[in-house]
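What you see is the complex with one protein chain gone and the rest in place.
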Amino acid sequence: LQDCVDIHLSASVIHLGAPISASCTINTNCSSLTAIATKIVWKLDWEKLPEHWQHQREDGTLGSNITLPHLNHTHAMLSCCLLLAGTPQIIGQAELQAGYPPQSPSNFSCIMNLTAQELTCQWKPGRSTYLPTKFILKSYNSTSKDNCQSRKKPIQHCVSEDGKNQCSIPRSQLPLYQKIDIWVKAENMLGEAESPHLCIYPMDVVKLEPPILQAAEARLGPDSSFPQPGCLKLKWEKAKSSKHVEQMCELQYQHPGELSWVLVPFLNSGPQHAGEYDLCGLLFATRYVLQMRCVRSSLGGQLGGHWSDWSSSLELTTRE
Amino acid sequence: LQDCVDIHLSASVIHLGAPISASCTINTNCSSLTAIATKIVWKLDWEKLPEHWQHQREDGTLGSNITLPHLNHTHAMLSCCLLLAGTPQIIGQAELQAGYPPQSPSNFSCIMNLTAQELTCQWKPGRSTYLPTKFILKSYNSTSKDNCQSRKKPIQHCVSEDGKNQCSIPRSQLPLYQKIDIWVKAENMLGEAESPHLCIYPMDVVKLEPPILQAAEARLGPDSSFPQPGCLKLKWEKAKSSKHVEQMCELQYQHPGELSWVLVPFLNSGPQHAGEYDLCGLLFATRYVLQMRCVRSSLGGQLGGHWSDWSSSLELTTRE
Amino acid sequence: IPLSSSNYLPQSFLPQIQEQVRKIQNDIEELQQRLCADYSLCHPEELILVGQYLGIPKPLLKNCYSQDLSLVACLNQLHYGLQFYQGLVKALEGISPELAPTLNILQLDVGDFAANIWQQMEDLQVAPEIMPTQGTLPTFSSSFQRRAGAVLIFDYMQGFLDMAYRDLRHLSQS
Partner (left out) sequence: IPLSSSNYLPQSFLPQIQEQVRKIQNDIEELQQRLCADYSLCHPEELILVGQYLGIPKPLLKNCYSQDLSLVACLNQLHYGLQFYQGLVKALEGISPELAPTLNILQLDVGDFAANIWQQMEDLQVAPEIMPTQGTLPTFSSSFQRRAGAVLIFDYMQGFLDMAYRDLRHLSQS
């Protein structure tokens, strides 16, 4: 069955507020319609459009052209109708979409998650486009010498279409200890835009899992070390996913229910993955809440990383 | 490279406590082993097994047969070793598994979930088999006349292997208003067992989503109905997934913090999917917590179903 | 297969029927609301011309009892009508990603209803007549045609279901 009605748009997706033109043509072979062909009336959603926006063609074909000076709807149905006994009969429709091209994404940052084994990047998308917009996380292997100016192999792209404004690249596709050139590109039917580039070693943006903090067991015997009065003895252990990372940790403590914490900058934990610590200078017979967090570090300070979250709280009470 | 060592088991999976036999044969073409072939020693995990359980073959082939009178491990590695300079050299291994055949699953029941559009059945599995055991939910279309004695089409099976003891059949594979014959079969390497059968209409085991309970808006005007003193006016609405189901509902209320509830058996809500209700006989200027639940029902009582959970609580206060 | 001597359906049949018909009508209402809200296709009376050139037949909405049909003949007529609408609904597949889930549920609900009528005829030990499906189904060559066809088909189905329910209630009175 050949189509009776042809509707064409000057563009299916336009800039919000821009003009748009359409044409509706009734095929002369289509007897069911040409027999009763009267006036063509246009509707935008449920509203009839002003007559002076359209003109019926005089060239022998049955049809009408219409121009909407400003399309202010982000989504609307444009209907081509034939008046029949006073009721507009819809004989064809076209879907109109309007919006904006994407702005450059901003606040672009990445975090390497060792537990999930993936590099997750986030960004702020800019003003709403009102159109389906894709965000593509693009990256390349690079060399460390020239700040990522020379690119080597491309890394598999990661696409975010669901409005989540983040995307993750699995570790298996990344070099952990070599520089990558990485950025996010936004694109839709009206245009595209890129965020600023980052030139990073994925391991330098690692965010460690928090350490595990526990009470140290009291050891009895000749070299027993009962906790001193005013001291608490704790036992810490690096998270399993980062046992191999040399870390620097810090401790914070407070009385339960207080607002402020006392910060204790800690030893460089070095390559050991567990140890004990004596926290002293505390009140006697008092309850304390303690937390610990760590960051990737090395003696020369060449290794980068983000502080882990604070560990789960440990509640301990000092001796009488 | 042809295999040098052949290990055979009388069975790879046996009943816990049963005997098991194994043989270890060194291929005569295998020069690297035949040259130094000394005594064959057997180990179960790390323990050397008693010499009198095995005997080396005298028929010209290099090998040993062993019989373990009772295998009391659910999982163990049986190693065939050659003594070399006092150290047993492992030259082959076989994996042993022991357990029990499954018992008949019990407490078999099914619930039809209209929101998730699936029939979910649960069961209790019986004692631990210590072996990978599959549970298969099997069902057939049936006729209502003869209590599922005659089967028609089989319905797609549903398999549960992960220890969850439940399985769900999507609605698209079930007749909602015709009887089905349904049961669960447990099977593993040592045997199989079935639960008792159920002969049900899937809609007769429907569990409705709770209704939505809200305060009624006070209407002003000639026929305005300000809530009477000692009365509370509420507005209820059936859950979207069960708007088409005729329901009977009941209300319960209490003072906040009390333990006991007062139950108000309700009207047959009938086919309406929303309505209002005046709850009276209450104290003045008092706070009450209310909840509502519903069950599928019809005037003749022919339709079955499970009570929904109680709705979210509604807190209202009566007038002064 | 002997004809049953009863002239009425069992009392237990009607509550199920009511529930099924309400469900199908709720499904259709939801689709009608979406077609209006998302595509501005709200009034079947605006789609008369489209309906004519798509060849979507209007239903005959004459109750069984006004035609003085027997129980068996009435059930056959209802089952035939349901199958006809099942075919029309199937022709609407591909309508749009947003409407597809509800359309799928409508197909299942109509299928369940038709199967239930068939089963009832078997239970009464009457031979359901397998009648050839009427003519050709409409074909849609654009998204607009499919959506407009849907508005008309759903409008006709609501009328058919109202009539089917009145017939079945009439056949259940003892």
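Letters A, B and C mark the chains as written, and numbering starts fresh at 1 in each.
To be clear about the criterion, contacts are C-beta pairs under 8 Å (C-beta built on N, C-alpha and C of every residue); 3 or more make two chains touch, one makes a residue touch a chain.
Note that this is a predicted model, so its numbers are computed, not measured.
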Touching partners, among the displayed chains, of the absent chain: A, B
Residue in contact with the excluded chain [from A:I36, A:I136, A:L176 or A:M189]: A:L176
Residue in contact with the excluded chain [from B:G92, B:P105 or B:G305]: B:G92
Sole residue of A:S10, A:T61, A:T87 or A:Q117 that reaches the chain not shown, by the stated touch rule: A:Q117
Per the touch definition above, residue among A:H15, A:R57, A:K185 or A:K243 touching the missing chain: A:K243
Those residues of subunit B which, in the complete complex, touch the missing chain: 1, 3-4, 30, 32-33, 36, 43, 45-46, 76-77, 79, 81-82, 84, 87-93
Interface with the unshown chain - residue positions in subunit A: 117, 143-145, 171-172, 175-178, 203, 243-246, 271, 298-300, 302-303
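Note that in this section only the chains that are shown with their structure count from here on.
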Overall pattern in which the protein chains touch one another (line/ring/star/complete/other): line
Distance-to-centre winner among chains (Cα means, whole assembly as reference): B
Rounded Å distance between subunit A and subunit C, as computed from the means of their C-alpha atoms: 46
